[in-house]
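Heads up: the structure comes next, in structure tokens.
Removed from the display is one protein chain of the complex; every other protein chain stays in position.
Should a chain be cited, it is by its letter among A, B and C, assigned in written order, with residues numbered from 1 in that chain.
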């Protein structure tokens, strides 16, 4: 079903941006994994609004309650239900949206598909839906840490509009990325990116960019032939994040400019380990991880909600105009970074359990 | 499971490139859809090798047998099993691959994951696996034609290495695309693209590029919120095709260079129909089709098999060298076009049935 | 995953008997179905403890909160999350169970499988888990009522130990069943059944029996060939209810005493409708409903928790003895009736949506 993700580590998110709250149920979690609300809260805090001057000022503590599946500090092996109440709701900001479709939002398509729509907020299309994913990924990361202690998942803002960061995916650290409010991996890009976002917000405009992610010290053997290739699962995962328009792994679109002799990654031995000299493959060959760094990029469009009047139509099919209201991010990228990491962790955890089931231990 | 695709129109492919054959089982097909082997053969013929001077000369008639699920020329509603025998097998071409891993192929990762590998060919990582997809998509297209008679799915080669085609996605025709062996939509690009592919083949090298696809006259309402957004399903589908490295929809990566005021697609009324002035969204908003053209691009890397000596390692973990043998495409793009169309049809058919189940008729 | 049920109307239950609460997430619900907490509460009240002198006195209001998926009194088409807080928890009653395995309970098997166990109550093996099912079935029944206004699902206590009710499945009414605390369909059996349950409770003992269920005015065409035959789905559904040991449909085990000439159900015409003279098939042929009453029976063992000392072992693998404590049903049957109806509604709703997806409207 469309609100569930994963085959063995399976999450089901629920909740609208305005209403009783948002949450997630995790089924298939291995037992005896230490887990507390603090573990989850740490990750939620990276995602929540109101963290800095360049993101939405909506005030949500995003406090997480574990409703089930954990006993005496450990997972039980039964479903883990997590609940985050909505607090700072201002449906009044949305009164106009009751009748008018916001351009490049989900208002029109939800109305058309379902014949109804939670117009008092973004509904399921709101970024608040991703709270459940980030919370579930906290659990996934605990499992991954147990299976692969050296594994690292790091995402950062690679570009904001035309400003491109210079980042070495093999060495960039979490400290560098978290040290700046843009969450880029390039200290020199922080100033220009911050300035651009502030400028856009001041102009009632918005901006997009690219988030890059690297998985370091990945095990070999993750991913499955044909439809659940690791890159296919990652592509689905990334394109399921709101506002995404593209995904590429390894050499990506630029790789089409190379010839086969340039693009192929020759194997060599590093001690007992099979390695590749280059890594245009992005750590995945035939849909299965080869032990090299897994690197991929996700494109985010400029935020659809802008504080500028735009042409649109009403649900009565009359042409009209609409100017954005409410509290929104002029650039979603800083808050998208933990979401990209979360979806990556969910993909890896699910594939790790699937590998164990079919092929035994790692 | 990783060899199945779709939730309601569910296909399961099987088969290695060398062995008894390849095929597919389709479960969930609506009953009373007229279907013959000729319908399927027509699509398989577009995919099969040996069609022109720029693709692999492997001679396979790819003759399809319907084993079940069709009675008196109509589908029964029960599983449709389709079988294509392998004919022109030359395992001798693969003797060297028994021990040596081909760079940027699946040999090493399959061996590592499974502890075994069908070394006498590409196994499941071979492009022959896509026969089952193309055959199943023939059935999907029949269903789509019944539900949405105006719907068109058209893919073409948009670029080969640095050579970019100029194509108007709103008007390009199947006739134009099929009129040339490259399957590009731009008559002016045929010559340069053909020359480049021939040149690469002569040099024992290979080349990649981009396939673009448009869905015209798409209905509104296809796709589901959150994890099965239409673009997420398409992204998984495209990245499951061998040799793909990237996917983008609508404005894609280039859309990150625009601001929100430039990128948003204002709504207007065209008669009784809600339309958008621009279509940076690529026909999908909030994961659901909005009735505009759905346009996306998929990046294919240069073919991994090249007739040039490359460094590699053996399965005994000794460094060695390998030169490609066998019959291969120096450029997979012309044959990738029908595969992209096939995966697109499978995604649309599955989402159409899912929409019917939840929301009633279209 | 094992805590989800249904393919298109998919429910995922969560929660332990002691802890934050229990609940369910429903994915795939059609939009625009009127739904309120009162609708659900009505069904939960039939299932909850403390209803009469012959069931557990645990005091739980089982108040249901709709957290998502409903807006302005109608379903949105997005996930419906339902939460019931646990209130009357007495973990002190379970101190002894921390170390000792209750005979014929899930304590030992959970400990063995997971290496941990929510010993302060029945965990997921508690009957409280069924709250989520009953709540979800309230929604399923709304959908069924819309699709098939004449459809009726009625369950009743057919036997308690050796006391067998005499009930005409074609005419028994909800009023008759709900008019007595045993929930049997035979007014003459109420007294003996009630007396037996009270006697057993007074003796610190327990008793089981059979719940029968009939689906009247069922449509034809529900169910799918092979693994998801309607009776296979019902069998899984019934055997997933705690304390069940058997399932039979139509003639059931007794049907093995007949010959083919006696057992076959001859067809005849009743006006324009194809009917069968007898109904040994139980309303299902080849896994698909034929329009006759669908009748089946489920066996419930005597409640495992008894107030009598029994031999057992500890989790340290030492032999010991245990006497039940806490508040329990000496006979689960009266409260099992709404659970059987709930699981039946979930099966029918899921199969109805699946039929629509593949075969179109009913």
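As a working rule, contacts are C-beta pairs under 8 Å (C-beta built on N, C-alpha and C of every residue); 3 or more make two chains touch, one makes a residue touch a chain.
Keep in mind that this is a model prediction, so the values were computed, not measured.
A.B. asks: Which listed residue, C:55, C:154, C:193 or C:207, touches the chain dropped from view?
C.D. replies: C:207
A.B. asks: Kindly state which of the options C:25, C:238 or C:294 is in contact with the chain not pictured.
C.D. replies: C:238
A.B. asks: Can you say which of B:4, B:41 or B:308 touches the chain missing from this structure?
C.D. replies: Reading the full complex, the residue touching the unseen chain is B:4.
A.B. asks: So which bits of chain A touch the chain we can't see?
C.D. replies: These residues of chain A touch the chain that is not shown: 7-8, 28-31, 77-78, 225, 353-354, 356-361.
A.B. asks: Go through chain C and note every residue touching the omitted chain.
C.D. replies: On the chain C side, contact with the omitted chain comes from 1-5, 13, 101, 103-110, 112-115, 124-125, 129, 159, 161-162, 200, 205-210, 220-221, 223-229, 231-240, 244-253, 255-269, 272, 274, 276-277, 280-282, 284-290, 299-306, 308, 310-313, 317-319, 330, 354-355, 359.
A.B. asks: List the chain B residues touching the unshown chain?
C.D. replies: 1-4, 8, 10, 12-16, 19-23, 25, 27-28, 31-32, 65-69, 71-72, 74, 76-81, 83, 113-118, 120, 123-124
Everything that follows uses one rule, which is that only the chains that are shown with their structure count from here on.
A.B. asks: Any idea if chain A and chain B meet via the same residues, over half in common, or different ones?
C.D. replies: same
A.B. asks: What's the distance between the Cα centroids of chain B and chain C, rounded to whole Å?
C.D. replies: The computed centroid separation for chain B versus chain C comes out at 46 Å.
A.B. asks: How many angstrom lie between the centres of chain A and chain B, each centre taken as the mean Cα position?
C.D. replies: Here chain A and chain B have centroids separated by 26 Å.
A.B. asks: Residues of chain A that contact two or more other chains, please.
C.D. replies: Correct list: 1-4, 13, 113-115, 124.
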